[in-house]
Structures are given as C-alpha cells and as structure tokens.
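Let me begin by presenting the structure, written as structure tokens, before commenting on it.
A protein chain is absent from this complex, but the other protein chains hold their places.
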Amino acid sequence: MASSFGVVFRVTTWGESHGPGVGVVIDGCPPGITLSEERIQRELDRRRPGQSRLTSPRKETDRCQILSGVWEGKTLGTPILIWVANEDARPEAYALLAHLYRPSHADYTYQAKYGIRDWRGGGRASARETVGRVAAGAVAASFLGEVCPSLRVTAFVSSVGPLDASVPCEKVDPELVEANPLRWADPKTLQEALALVEQARKEGDSVGGIISCVVRGVPPGLGEPVFDKLDADLAKAMLSLPASKGFEVGSGFAGTRMRGSEHNDPFYQEGDRPRTRTNHSGGIQGGISNGEEIYFRVAFKPVATIAKPQKTVTVEGQEVEFQGRGRHDPCVLPRAVPIVEAMTWIVLADHWLRQRALRPESLLQGGR
Amino acid sequence: MASSFGVVFRVTTWGESHGPGVGVVIDGCPPGITLSEERIQRELDRRRPGQSRLTSPRKETDRCQILSGVWEGKTLGTPILIWVANEDARPEAYALLAHLYRPSHADYTYQAKYGIRDWRGGGRASARETVGRVAAGAVAASFLGEVCPSLRVTAFVSSVGPLDASVPCEKVDPELVEANPLRWADPKTLQEALALVEQARKEGDSVGGIISCVVRGVPPGLGEPVFDKLDADLAKAMLSLPASKGFEVGSGFAGTRMRGSEHNDPFYQEGDRPRTRTNHSGGIQGGISNGEEIYFRVAFKPVATIAKPQKTVTVEGQEVEFQGRGRHDPCVLPRAVPIVEAMTWIVLADHWLRQRALRPESLLQGGR
Amino acid sequence: MASSFGVVFRVTTWGESHGPGVGVVIDGCPPGITLSEERIQRELDRRRPGQSRLTSPRKETDRCQILSGVWEGKTLGTPILIWVANEDARPEAYALLAHLYRPSHADYTYQAKYGIRDWRGGGRASARETVGRVAAGAVAASFLGEVCPSLRVTAFVSSVGPLDASVPCEKVDPELVEANPLRWADPKTLQEALALVEQARKEGDSVGGIISCVVRGVPPGLGEPVFDKLDADLAKAMLSLPASKGFEVGSGFAGTRMRGSEHNDPFYQEGDRPRTRTNHSGGIQGGISNGEEIYFRVAFKPVATIAKPQKTVTVEGQEVEFQGRGRHDPCVLPRAVPIVEAMTWIVLADHWLRQRALRPESLLQGGR
Partner (left out) sequence: MASSFGVVFRVTTWGESHGPGVGVVIDGCPPGITLSEERIQRELDRRRPGQSRLTSPRKETDRCQILSGVWEGKTLGTPILIWVANEDARPEAYALLAHLYRPSHADYTYQAKYGIRDWRGGGRASARETVGRVAAGAVAASFLGEVCPSLRVTAFVSSVGPLDASVPCEKVDPELVEANPLRWADPKTLQEALALVEQARKEGDSVGGIISCVVRGVPPGLGEPVFDKLDADLAKAMLSLPASKGFEVGSGFAGTRMRGSEHNDPFYQEGDRPRTRTNHSGGIQGGISNGEEIYFRVAFKPVATIAKPQKTVTVEGQEVEFQGRGRHDPCVLPRAVPIVEAMTWIVLADHWLRQRALRPESLLQGGR
C-alpha cells in the first residue's frame, strides 16, 4: 500500500520517470461528478516543466487520458484511471548514473531497499510521479466543487532561499500568484525573488524555499481525532512530496514561543456559530476543522540536482567526482504549488467522505 | 480507522479521560517476543502525571494490565490488549464545562463533528489517550530490541518558550535528559529553563516548546517511496499528538535557505557501505532511511488549559468569561518526550515489518 | 490487520480462551446511537455456553462491560471497547494438550505459523473469540435499527447431520426458532433433530449441519462491485467462523444445475421500483443488493472435540492415542446462529456506511 493514499477517496499513483508513462487510479470518487480531460489538463499544465526558464527544459506536453471511470463527462463511481505518456524520455542521458549514487537523491536508498533500481532519471523517485497526484487533485477538487462550492485552496511561494514574501496568508490574491512564473505572492519583492533564482541557475546551483497554503470555506467537523487528525494527514501528504523537509500548521514553530494566554483563540458568537477572534490554531482544533481558515507551510530543500561538481561514490564503492547533466529546475517551488494544492484537495475529499459516512447532516454547516 | 495507526504493526487506541479506562490493541506484533507488564510500566511511568510540580497533579498510578496476546512472558502473535484503568477520574470537576467551549480545546470541534461529546476532561480529546500510544511504543521497542539491538531512539526537550538548548542532537546524553524533570538536554541552561516553566505555572499560564528526537542504528532501506515515506509517516505520527503544530526532519525549515551545493550530502565509502559526510537529509533520502542518524523536531504549542480568565461562548451561543480549574500541566513537554519516542518506535516497527515482507535479506545491513 | 474486519465500521477482536478475557474494539460506529450493556448482553446470552445440554457445560456468565465510546447511553463516535472476563477458565484441564496436536484443531497450524501457542483450550483459536463478534454485531444492529428500522436478520439451523428442515427461508418464524434449544426452524422434525444431537452426545461424538440466514428490508444499492461485493464480504465473514466449511448465496450450488432461462429472475414493476418474480439471485446482483430478500447458507463441520479416542502425534513427533476431556458442544449449531447473525449485521453496517459516504440519497429507497 506504499503507493496509495486516503481511506475512502483512495489514490494510487504508478509510473517511472523514463518508462512508458505515469498515472494514477482513483477509487472511491462518488458518481455523477462532472469531469473531463480538459479540467485535469488545466492543473497538469500548471505543474508541467518548461513553463519558464525557472524550471526544467524537459519537453513534456503531459497530455492526460482518462481510461476508465468516466463516461459522457460524468464519473461512474468506478475507478478512474488517468494516464500521461512519457514523451521526452531520454534514458540514455542518464546512462552514467547507472554506476554511481547522486548525492541527496534516492539512488542509494532505492538500491539498499530493493536491491535493484531504475536509474533512468530517478525512476520512481523522480518528481514526475507527482503528475498522478495533480490529476487526482483535480478529481478531488471537481467533487468538492460540487458538494461544497465555497471551498477554496490557494498555495503560493512565500519564501525562496533567504528571502521572505511579506504578504500574510489572508491577503493573498490567487490571480496575482498565478500571473508570475515563481507563483510569488508579494509584488513588492517579486523582482528580487526572480533574480535570486536566476542567479542560482546561472551558477549551476539550486535554491529551496517555503510554500504556504490557505484553505477557506471548510465546514467545521472535518478530520478524525487521534491518528487521522486533519493536520496529521496534511502533514503526511506534504512530507510525502519530493524535497519536502517540514510542515507547520497555524502558529507552527513560532507559536512554541508564546504563552498559552496569548496563543489561545478566544471564541465569540457570529449568528448560530462560534468563531475565534485570533486563529493561532490554523483552523484545526483537536485534529478537527473549526470552520476558520486552515493555513500551513511546507519547507522544500534546494533540489539535489545541480550542475556543479560533487563528491560521491560508485555502486562498487569507489569515491569519484560527479557532475550532473540532466534537465532540471533550479527552483522546484513554482511547480510544487499545484502539487501542494492537489494533495490538499485529496486530503479534504477523503475526510469529507469519511464525515459523510459518519454524520452527513454535519456537512450542511458552512465554513469560512 | 480513525483510531488506528500502522499497516502491519497496527495500533488502535481507545478510551475517554474520565471513563472506565484507556488502552490499546496491537495487532501484528510478531510472536515469541519477551514482553511483561513491568517493561510497559517503565515507559508509562515516564509519561505519568504527578512526577514533579512541572506537571499535572492528577493522581494516576497508571498501572497497566495485559489482557491478551502474551503468555508466560512471550508474545503469541495474536492481538495484545493493554488496559489502564482511570483511577482519579473526577468528572464532577468538569461539570461546568458541559455548557461552554474552552478556547483552543477540541470541545467545539467534537460537538460540530459528532453532535455529542463527553465533556469530562476533554473525553477522547484528552492527552490521556496517549497512554495507549506509550504502551504500544514499549511493545514496538521490545520487538525491535530483539531484531535490531543497535537501534536507539532518544527524544528530549530542545526549547521551551523562547529559550533554546544549545546541545546538538548528536551529543545528547539520554541519561542526563532523563535525570531532570524537564527532560532538558543542556545542563548549562537547565536552571533557566526550569525557572521559565515555574514562572508560567505561578502566573496560571502555560508555555510551549520543541522536542527533538534522534534515532541511531537504523538500517538503510526502511520507508516506502511515494506516500508512505518514512519521514511522511513520522510527520503524521507527530502531528497526531495533542498540541503538536509542526514537524521538520533533517535541515527542516532552516535548510530552505541553503543552496543545493551546500545542502547536498556528499557520499564517501566506509567499508562496504556508502556514508554521507554531512547529514542535512536527516538520515532519510527519497523517503527511505540511508543508515545515517535520523533526527527531527516537533513543535508543541503552549497547552490550552490555563488558570487565567478567558473569553468564550456557551453551547447556546452566549459570550461569557471562563476560568479553568482542572488539574493540568504548565508545560506538556517533559511528558511528551516518551510519547514522541513511542510514536517513533511504532513507525519503525511497522516499516521494519513491511520491509521484512518485501525483502528480508536487506535488513541484515546495519545502520549508524 | 488479521484480527480486524470492515472498512468504515471496523471491528477488531482480541483475547484468548483461558486468558483474562475476550473482547472487541469497534471503530467507526456513528455517534448518538442508543447503546447499553443490556442490549449487548441480550445477544451474548444467546451465544453463551450452558444454555441447554446440547451445548458446552462451561460456566460463563459472559457479563460484558463497555469500557469506552459510550456515555449516558449513547455512542460518542469514538472507539467502543467491550470486554468479557473469562471466569470459568480452567487451564489446568488442558495441561495434557501442551504436548500433542488434537486432530482437526488449530494446534498444529498455530505452532507452524507462530512457533509458539497458547494450548489452554485452543487459546485464540477457541470459538470463545466469537464473543467479541456477537458484541460488535449488537452494536451494528443498534446502529442499523435506528437508520433502517425495517431491516431484519434471521438465522436458523436448517440441517443437522443428515437431517434437513423442510421450511423454506421466507416462511421461517424467528420466535419459533428462538423457542427451541437447537434453533431449529421446522416444528415437524424438531424432536427428530434433537434426538440426533442427543445420540451424538451420548456416543461422545459430534454432528455438523447448516445454518441458513435471511435478511429482509435491505435497500437496493448496498455492496461494492468487484472485490468487495456484498456476497463476497458475507462469504468471508462466514468462512471466518470456526468450523465453517462452505457458503452459498441464492440458488448456490444447486443453481449450477439450472439453465440460464430458468435461473434468471424476471423483473416486474411494483410502484416506483423494479422487483423480481423469482429470487435465485438471493437479493444480490453484481455484488449489490437489489432490495429483495438476501438469503444464504453456511456449512459447519462436526466440531473437532469429541470424547472418543483418536490417533494423533505429540509435539516431539510420537504417534499416540488421545482422548479429549474438555467441556464442549456435541453440536455447535444453535450457538452459531447468533454469531452468523452478528457477522451479517457487521457486514451490513459497514456497507451501509460506505454507501452513505458514496451517495447518501440512495439510502432513502426501502428494501423488502
């Protein structure tokens, strides 16, 4: 079950970077939902390489095909198989990788785990696996768009290398984010941020950063107490992304420095519903949504593939110097934005369905 | 499945804070492992309230009983049921909580989710639920202690409120940690840290902080690529803990500010195995252990229960002022240390068994 | 996960026959359902040994205790732990079993699987494990009783040894079944059936038989196509019972001798719903309920424990003669009736919740 995620809305991705293709099966999507390849393609295009020179020049049109589960534009309730063929697979470009372990890639750990590995572009460990996640996220968003139209998920790059955007979550404008190649939320520092990535690219180096995500319109009651807390499942979803090293929700690490009297979110009443004056909880209390905005941040390390020479060892244990030549991103962040959103939609769809099984009447309450 | 964790080594906790008791069922523990109530009790005693005046004065001996799955001191391979009776349950102390929602507790979200809640001391949302986790962690540790005796898990408090301990992970002395009531790793700042908590207690307030954890001796190859990455499962495990708001592994959030050329961990050869000169990866690459030390940090907010007056609303929607009177910890951190360790053991046991199913011969490789 | 059953309504049993007790955790039961120990006890009393001289003289009051998940008579939506202490455990009576394998018991297979076994009365392999199933079935029935009050599950003994009851499923009177110690459906042959069991008891032997079960009032749409077909899950549920050797639904094995033109169930219209004139399908088509009566049959072999001398081998490989002395049933069937019903309720509750997650509006249709 290593390649599956979710309990009721269950997503299984498959595919290697330089095999015939990559894709996903989604089992548990309710029937009767409007779904088309165009809808899915829209999200895939946001993830696609080659959108700007910030990202990998690999040429992939990433055209998706729905092979099952959808008919005449509606989901059937049966498993949805979405497939994207690999077009610009150039395994030969990676032939020299067969015999060494690239630093901070998964080459060595795959070998240790499986005793065999597809060394062509990282094989299954390639970020190309996330194609399936983005497609599944589009399916989840289509479903939730019908049952909870007020729901909004917006991710954006909030820091790149040492530079922080200075726009708070609640003020982020999704259109502005989408309009720049870095998906940077802060117009004032956009040029500086772009320059920082461009500098890394020129130097054959890479930069990391942070993606923030805000979810509006979640009804109270989503998330299970104990192990499958809504924030625990979001944390798992985000840490399962390539290059991710951290997750924090609400006040996060900074909140550990506050006193309880400052951190607690006082309730007040608005109409028939309790609301909170502050939102250090990040919209989740005891693992369950309280109807306020959910917001969280995900740390991405600088991508491991760089053009600079590096020390490493061969499969046979020889210490060597190695210099990468693949087609890669100096900064993974803008392409990771739709992936963070997709995983968020998937988590929400799964918890929505779980709550509908448990107590459907609770889902009539709206969230902010 | 909201109350279960793990795929092969599967843990299910149960129980409310002021009901008859709390406990856990563990299904999937291999047979023939030496296990006793004393072994489990040792860990429960580390979690128990009333150990010092830093923690809740609730009187619980927390005596565990094994009701199944163990016979003549050995596990049978069948489900292990461990039960701890609630002794000092004083539901009447919570009677005034029946009609209002405490700020930043799960009172409101449970009501929104279930339409009913056990308001006695937080019911299922109480940190008392973690008794079952600690017991299950002792079982996991007993199993791994037999198959991988070199494995060590050490957690400790590395910051409290605004104060950071200045001892790096790799230098932490577990005995020193266990010898002070705060489980603080840094002798130089221990008095300062204790004073900080004591000050909060006197003021009827609470403090948050960070727990660090280091795992030594993990063989390479544990963890699944894609969704069930070892760090993704650790992230879920940690975010599922009460009051937890963040998780980072290896270089974490700070690593996002580095360049790829700095962050990559160069390989060198040691005997028959590749090792890394630096360890920004935190012992996990592509979701799979590489044999180096795994280290991560978990953020805990200041606990929500404080003695100061707070604004909130009643169940009927009246805005009121509320002042808590329960028995609680000004600082949850020292008691959370064994809980963090327990969840780590559980994650490791599950991934060990999954890897043994997949490729048993790989587990003969040792880790550092 | 060997000891768990169900996807959303998830049941985990635990306990050995002569350990401290046996029980069950139910995770996923919706909140707000009326539930009491009395309600559960009613079903446990039907399963209890010592009800008549047809069954084992083991003295167990089988008093259940709810340790979590229920408060003030209502389910909380949290895990429900039900425990029954073992009172009349006499492990010493089994001491001679430590060194040999009883024919057609699980003694040898447990040893082969685990390398260790609790030989006291079969340990985990004892039918005493079904206490937890019956308790969980009462919880499932309580839930379904509230959301689908027309639903009825009736099991009865329809053959014992070579004797068949001649009452068709649709004419069985549940009160009549419950009124005789064999739970035999056919008044005309009751004395003959009782005499047959009594004869076996006298001879120190045992008899097998068949339990039939009929479910009325199931709405159309329950059950998943492909692997989790409603009849596939019922088959698994029934074959997981001790001593069970077969399952057939609808026309079953006899139906294989019919032509398609005879076997097909013609549809006609009744009000707003299609109905079938015959019911060879047994109320399930393509794995999904069609609203007609579901009926199935379960084969139970004669119980393995008999008083006659038998040939067997010791743990060390010596061939010996062995004569049992435990307290056992000459005929397991009457006590298996409530167990068959319990497993049926559990399957229905799980599929009901799965369907509610998928498409709640479909559950408003009534079944026959």
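A, B and C label the chains in the order they appear, each numbered from 1.
Heads up, the rule we're going with is that a contact is a pair of C-beta atoms (placed from the backbone, for glycine too) under 8 Å apart; a residue touches a chain by one contact, two chains touch by 3 or more.
Small disclaimer: the values here were computed from a predicted structure and weren't measured.
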item: Chain not shown: contacting residue from C:Pro103, C:Gly145, C:Pro181 or C:Gly217; value: C:Pro103
item: Residues belonging to subunit A that touch the chain removed from view; value: 1-4, 7-8, 10, 12-16, 19-23, 25, 27-28, 31-32, 65-69, 71, 74, 76-81, 83, 113-118, 123-124
item: Footprint left on subunit B by the chain that the document does not show; value: 7-8, 28, 30-32, 77-78, 225, 353-354, 356-360
item: Interface with the undisplayed chain - residues on subunit C; value: 1-5, 7, 13, 101, 103-106, 108-110, 112-115, 124-125, 129, 159, 161-162, 200, 205-210, 220-229, 231-240, 242, 245-253, 255-269, 272, 274, 276-277, 280-282, 284-291, 297, 299-306, 308, 310-313, 317-319, 354-355, 358-359, 361-362, 365
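The definition used in the following text is that only the chains that are shown with their structure count from here on.
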item: Closest chain to global C-alpha mean, per-chain Cα centroids; value: B
item: Pair of chains whose C-beta contact count is the highest in the structure; value: A-B
item: Distance from the mean Cα position of subunit C to that of subunit B, given in whole angstrom; value: 39
item: Gap in Å, rounded to a whole number, between the CA centres of subunit C and subunit A; value: 45
item: Residues of subunit A whose C-beta touches two or more other chains; value: 7, 225, 354, 358-359
